[in-house]
Structure formats: structure tokens, C-alpha cells
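All protein chains of the complex are present and in place, except for one that has been dropped.
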Amino acid sequence: MDRTDRPHRTGRTGGTDKVMTMKAAVAAFVHDGDTVCLEGFTHLIPTAAGHEIIRQGRRDLTVVRMTADIVVDQMLAAGCVSRLVSSFVGNSSAGSLGNLRRRIESSDPEPLAFEEYSHYGMVCRYLAGSQRLPFHPLRSYGGSDLPRVNSDLRKVTSPYPGPDGEPEQIYVVPPVNPDVTIIHAQRADRGGNTQMWGLTGVQAEAVYAARKAIVVVEELVDDEVVRSDPNRTLVPAHAVHAVVVCPRGAHPSFAQGYYDRDNAFYRAWSAISQDPDRIQAWLDEWVRGTADHAEYVAKLGEEYWAGLAVGEALSEPVDYGRRL
Amino acid sequence: MDRTDRPHRTGRTGGTDKVMTMKAAVAAFVHDGDTVCLEGFTHLIPTAAGHEIIRQGRRDLTVVRMTADIVVDQMLAAGCVSRLVSSFVGNSSAGSLGNLRRRIESSDPEPLAFEEYSHYGMVCRYLAGSQRLPFHPLRSYGGSDLPRVNSDLRKVTSPYPGPDGEPEQIYVVPPVNPDVTIIHAQRADRGGNTQMWGLTGVQAEAVYAARKAIVVVEELVDDEVVRSDPNRTLVPAHAVHAVVVCPRGAHPSFAQGYYDRDNAFYRAWSAISQDPDRIQAWLDEWVRGTADHAEYVAKLGEEYWAGLAVGEALSEPVDYGRRL
Amino acid sequence: MTMGAQGTPVTSSELLSVVASRELVARRTVFAGIGLPTLATELAQLTVAPEIEVVYESGVCGAHPSHLPETIADSVLITGAEAVISMPTLFGCVLQGGHIDVGFLGAAQIDRWGNLNTSVIGEWDSPAVRLPGSGGGVEVMANAREVFVVMRRHTPHSFTDPLDFCTAPGPDRALAEGIRPLGAGVTRVITELGVLAREGVGHELRLVAVQPGVTVGQVRAATGWDLQVADAVTTVEPRPPRSCACCARTSTPAASIFAEP
Partner (left out) sequence: MTMGAQGTPVTSSELLSVVASRELVARRTVFAGIGLPTLATELAQLTVAPEIEVVYESGVCGAHPSHLPETIADSVLITGAEAVISMPTLFGCVLQGGHIDVGFLGAAQIDRWGNLNTSVIGEWDSPAVRLPGSGGGVEVMANAREVFVVMRRHTPHSFTDPLDFCTAPGPDRALAEGIRPLGAGVTRVITELGVLAREGVGHELRLVAVQPGVTVGQVRAATGWDLQVADAVTTVEPRPPRSCACCARTSTPAASIFAEP
């Protein structure tokens, strides 16, 4: 391990420098057999982290992700995943996921254990996990077949009378506590104070639910930038174990204010993933054939990225005030 | 009722103009016997709203507030409140609340029903209320005497085995659904999209838990200001029924970036509230004797406010990006 | 395929969206999930129901997009929006909290009570087709006051009773388990053949309108159960009114918006 493999103390007040390379962070915090949560609801999807997991050849992972989409399909194709916990398995609105469907429909090339939840069921699992609760209640699943195929969807009787004065039952979900949660964000400081804007999904809860957390960012910023707007810090440093700087690491999803969604790639993936040979060729070329995400980015080329560029739309500053 | 008494449609896309005077908002949404939630954890306390409730002579209110402090003591002294639901009853760290103590210790001049929760118990009541849940679990109260005196603190058995494989019990609290929640914020647009920064407490959940919500703001801002930073909107318009513009309406608490906490007033209150006559004189002069909060502000005088003024500390803008 | 006002071809998706958008008149808040529902709610807001508030499943409230969005998470929905909220707030406070009048859902299968299957065709353990799954569908069905369903293909395989799997149950199934949902379940089903309606708990779907040139008999034949028919079946207004005008407000050509994935 090189120096960047583990956090080390600095003179920074109250903080630890947690900046690591993606390679080092995945090596340190993602192990064969782990439960790995990758969150980001259509926005800020930690694709580059998924690719590094593929490069390092992790096996037998349980992947937890609300919207299992392209990056999950790629990890499945690379043989990293034996179990998937999710509430939506599809290529966004662009089509379906070839590898995922082959695995589930035909056990091709091997079976995939799949636990289906609803979106809010997943959110409540993160809420329970992050708050160290034995369960979280939600007003879903009554009459659904999902509890029949997922024995972790259970019911409790409320100790308060229902609206009609009779005892009331409600479904609950169990906590999820991933070994590691990986999220992508716009920016963080070296200590891991992480700021996100635009769609923020369930990332903060997914981080708090995990034993370890890796935050991948578009930009490392000075402490003063973070501290000029503490309400923007959705994940405080104390919940973060590694900060990885990886510009454009959410491609083909988007990073609000940094680059737009690559809709053409989403559409292309639906075709690629129909063909097991094409997807292996794609992985060979773009993931296994690149040393890291910087090489992937360079390989796409500046002209390509220009097509995803966005103009500027700055927020109006707010005044935190200072004592006179 | 004048025109400002009820929201009316404007040409604003997808929105309703909800701006009302404090007088009209309290008249419309706070009724005798109501359950009224006033939230703001030491910051952005809706004091001016409490004063208007006193001016309009509301009676028999149930007040729900995590930190029952000066404004609650004042409402108690004015005879507005018959029941209090709270997790901390004190004048911040500056002392105790005379009226509250007389009511509870000596039923002087009349009894006060008091329901004690812990801070997180209150938070969970708002969480349950805002999410329409029959209860919310929390890892508190085991071994406490609080459940002995508050029969709404109950237990459920988790349907999942505990860490030792045995059944696990956990305490739960019931939802709270106030008739109206009143919060104070830095700014909102005319439709009620409300932006807050600094300490944000549990205000969003308290609003969502309520049947109606009044947002009192330091500033009414153009739609474009709010829309330049949608992540700053902690309370969306659809949850808000009235927007009241009331600068300095959180005094003696503070509004981050607008004015500082009036620590001298906090200390003074501990003395005033020891004496029932002094507090009535104070209410006569500062609340019942002023037509509205603008008069209260003017009566304090510009020199007084200058002592609470703060300097500028602007957040660095973030880029939301725009499609090219 | 029919022709739009200006002679452009109207795909089935556009037709469905236009019909669906009309049903939103007089509704207040709409929850828009992935796919067709987004188009329908966008269209509604731009045409027949400008006052509705659309809450996107991504967490966007009060969007003011510069371009017609391609997905519920399109960056143009976020920039300039009135609020962007987290998933716990969206699903917990807004949807489960009871703030949504109409939820929009799609499905692979629907039964006579408006129960939906979005999980599997065939058996759970070895499905013929693995579908995307619940998404927020279970929550929309349980918590929205009413649910509109847009079905791309009206066939006996998709309109079937029993379902291969019930992902998102309507209130009748929930009540049978002793759980009381907030809303009425599915109240409208819009297909390329017509519009079905349902009154609420205890009621079946009924055919209330047919698309131009479609007969009641054709709809009944395309439905996998003995479909109830309203006393007066109307015909859906054929021309998609103002839909092209709405697209003209943005720089996105209608064709790209309404393309099938």
C-alpha cells in the first residue's frame, strides 16, 4: 500500500486528510463478499467506482442500490455480483438491462439472487440502518405479492388504536447496513465534508447506514469553500472514510452544474447489453482496458465531453453573518 | 376579512399568492382549542407569531414545541395555553421560566397539563406526523420513568430477531399532527417556497406534520431568488398555507445573517418571569400595547437593533448549470 | 398512427400522453414517475391544466424547465426549480404524507380492480420476463388520492385477471389484508383503444371512452376479462390539441420526446 492507502493526521483543525486514489479506496474498503451500496438517484451515480470494482475483480458482492441501472448491469456482466437488493431494475426509461435479465430469467451465465423492494422500502431500509433502528414502518405492501417472495417484509401491530379505534397493522422493513457505501458528489474538503446540490436522493442516509463510506467527488475544494456554506454539507466528515477525486466519475449520469446526462449512451447501452459478447468487448475496451477513470475520460475525448458541457447558472449567495 | 385574509390565485405559474398579514394569518389559522406547533430550535423562533396569538386572546391552546422557552412562558402568562407538549422547558441556559414553573408547581393561577418527551421523542413525533405513520420507533426510554407518567410512550416487539437472536423490544412514540404549525425563516417567495439556513432544526417535519402551516419570514423575495437555489428550499410551497412578512420576528432569538441573539433579553426574562406582576406589565407594554410586531420593533428603537446587527459572511455560490 | 395538428405523425406515446393529460384537468398535485407519465404531466401542465403542481419522483417540485425534459431527473428540471427535496422527504412527507392528488403509473399487467404487475411475467423464481419492479409504484398506489395508469398495449395478456404477480395493489387487495390505504387506487386507465374508469373501493374498471375508430367490442375482445361497459361510451377527441404548441415552447422536437425507447 502506498501512503494514500490510509487516512493520516494533518495539522488541519479537528480533521483527518482522507484523500485517496480510487484504486486505493476500493482496495481498502471493498472486499470480496461485501455488501456494497452504490447510491445516486439518476443523478451523481458512482459509475467510476463501479468500474474500479470491476478492474480489481471483486467477487460475490451483494449490491444495494435503489435504481439498479447501467453500472449494476456492467458489474453483473463482469461477474462481481451474486446478490442484488433493489427497487427498480432497468436502464432508466431507455430500456432494459440485458445482463440483469439474462441472470434472472435464465441464470445465464449464473443465477442472481434478487431481493425486490419498493423505492420507499429501500429508503426506509437506509433510514433504519442509518438510525440503528431494528425496523422502519411504512404504509406500503398491504395486499402486494412482494411480502410473499420477500420474507423480510413483515408487519407489526401499532400500540396505538387506528383511525377506527381498532388495532392497526403496518408493514416494516429491516435496516440495511452495508459494509461500504459509495456515493458521488460535486465537491468535498480533504476531511470528507461533502457538498451536493441538485437531486440529492438518499445518499446521506446510505452513508450513515454503512460501516465505511467512500465519497467520490468532481472537485476537492479548500476548507473555506465548504465552510462558507455549512448547510450545503449533506455528509459531514465524521461519516466519511475516504475522499476520491474523480472528475466526470458519474458518467453516463450527470453532475448538476458540471456535465449533463449522456442520453445517447443510455440508449446505446440497451443495445450493447442485449449481446453478451458486445458487453464483454465493451468492458475490455472501456473498463478493463483503461488504467483508471482518467484514462476512460481521455479516451472519450474532449469533443465528446464538449457535447455534455453545460452553461453557468449560479445560486444567489446567502448571508451567514459574522459577529461584529 | 380583508383581501389578504385568504390566498388568491395570481398569474404566477403553478403557484398561489399566500402572503397575508400576521393578524390575518393568526385569525385564519389559529383557533381556540387548537393544537399549535411553534418550532425553531434556539434559532428562528417564531416569537412575533406567539405575540399575535396573545394579542388576539386565543384560549385553551395545546402548544407543541421541543424547547419551550420565552415565547411559551409569555403565552402561558397571557392565559392562551392549557396543555404543553415539550422536551425542554427552560429559558435556554439563562435560567428557568417563572410562569411555567408556577403553573406546574403550584397550579398558579391555573393548572397546566404537561406532556414530557425527550428531544428525539419529539423529533420522532414530527417524523411520524409528517409521514402519516401510526408510530415512530426510537432507542430511548428503556429504564426511564417517563413512560410511567406518559402513557403514549409504548413498546413494540420487532419482527426481526435482535443481535442476540432473541426478540427485541423498542419504544415508539405516536405521531403529532398539529392543527397549525408556525415557523420563522429567512426568506420565502409569495407562493410559500421557504428557504432557511443556519440551524434548521425540525421545522420542515413540523410543517409537514400539520394540517395548516404559517411561514413567517424576514424577507419576501422574488421567485428568481428562490429558484436560483432550489436545494435551499426546505419547505416547498405545497406544504404552506400562509406567508407572513415580519422582519425581526424571531427576536429575542436570532436569524442567521440578519440579526444576532439578544442574550441580554434572555437574562432579563429570567428576572421578569419570576414576578407575575412584572410579566403582565411587560405583556401590556410590549405585546398587548403594540398593534403589531412592526410597532414592537420600532419601540425597541434603531439603537437597540444596532446592538444586534451582524456583518456579512456570504456563501460561495454553486453552479446549477443550464443546457446550452 | 394518426396525424397531429400540423401534419406531423402522432405516435402512440403522444396520443396516450395527450389523452392522459386531459384527465388531469381540475387536479392539484400530480406525482410523475419514470417514462410516459412524465410526458403526460408535462403536457397537461403546458396545455389543459397549467395550474397543476407536478412533483417528480426524483424530488423536484415546481420545475420551470428551459427545455422539455427527457426524464424525471433531467437537469433542466432542477435548474430554476422551486424546490428539490430528498428521497425520504419526497416519499415520506409528500407522498405518504398525503399531498398527492394523482399518481401516474405504467404497468405490464393490470387486472379488473386496477391492481398492477411491474415485477415479472411468469413465475417469480424463473420469470419469462424480468420487469423493472416496483419503483415507487407500491407507494403511489397506497398513498395518492387516485392513480392514472397509462398502458401502451391493450391486449388480453396485459389486461388479465389474475395477474402473474401483484406488485402494486389497489385498495381492495390491501383492505382484504386489513390494511387501509389512503387513496382510491386506479381511477383511470388510458390505452391506445380507449379509457377505462373506476369509482373506487369495491368497483371494477369500466370502459367509458373509445379512441376514434375503435368499437366497444374491440376493446372488450382485447381485455382478458369480461369488461364492464358504461351506459354512455364516448369517443376520445381525436386531435391532440395544442401539443405541438407546447413543444414549440421549447427547443426540443416533438419527435425526439415521443420516441419509443
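Chains here go by letter, A, B and C, matching the order in which they are written, and residues are numbered from 1 within each.
The rule is simple: a contact is a pair of C-beta atoms (placed from the backbone, for glycine too) under 8 Å apart; a residue touches a chain by one contact, two chains touch by 3 or more.
Computed from a predicted structure; not experimentally measured.
*Asks:* Looking at the whole complex, which visible chains does the left-out chain touch?
*Replies:* So, taking every chain into account, the missing one touches A, B.
*Asks:* Among B:F29, B:Y141 or B:W282, single out the residue that touches the unshown chain.
*Replies:* B:Y141
*Asks:* Of the residues B:F29, B:Y120 or B:Y296, I need the one that contacts the missing chain.
*Replies:* B:Y120
*Asks:* Out of A:Y208, A:Y259 or A:W282, which residue would touch the omitted chain in the full complex?
*Replies:* Looking across A:Y208, A:Y259 or A:W282, the contact with the absent chain belongs to A:Y208.
*Asks:* In the whole complex, what residues of subunit B lie against the chain that is missing from view?
*Replies:* Those residues of subunit B that touch the unshown chain are 41-43, 66-67, 86-90, 92-96, 100-101, 104-105, 116-121, 123, 127, 138-146, 149, 162-163, 169-171, 197-202, 204-205, 254, 256, 260-261, 263, 267, 270, 310, 313.
*Asks:* Could you list which residues of subunit A touch the chain missing from the display?
*Replies:* On the side of subunit A, residues 9, 13-15, 127, 130-133, 189, 191, 193, 204-205, 208, 223, 226-228, 230-231, 233, 236-239, 320-323 touch the unshown chain.
Operating definition for what follows: only the chains that are shown with their structure count from here on.
*Asks:* Which chains, if any, touch subunit B and subunit C both?
*Replies:* Common contact partners of subunit B and subunit C, which must touch each of the two, are A.
*Asks:* Based on the averaged CA atom positions, which chain is farthest from subunit A?
*Replies:* If we average the C-alpha coordinates per chain, B ends up farthest from subunit A.
*Asks:* Taking the mean of the C-alpha atoms as each chain's centre, how many Å separate subunit A from subunit C?
*Replies:* Distance between chain centres: 28 Å.
*Asks:* Find the geometric centre of each of subunit A and subunit B from their Cα atoms only, then give the gap between the two centres in Å, rounded to an integer.
*Replies:* The mean C-alpha positions of subunit A and subunit B differ by 35 Å.
*Asks:* Check each residue of subunit A and list the ones that touch at least two other chains.
*Replies:* Answer for subunit A, listing residues that touch two or more other chains: 138-139, 162, 170, 197-198, 200, 256, 260, 310, 313.
*Asks:* Return the residues of subunit C touching two or more other chains; collapse runs of consecutive numbers into ranges.
*Replies:* Expected reply: 60, 75, 78-80, 84, 92, 96, 143, 182.
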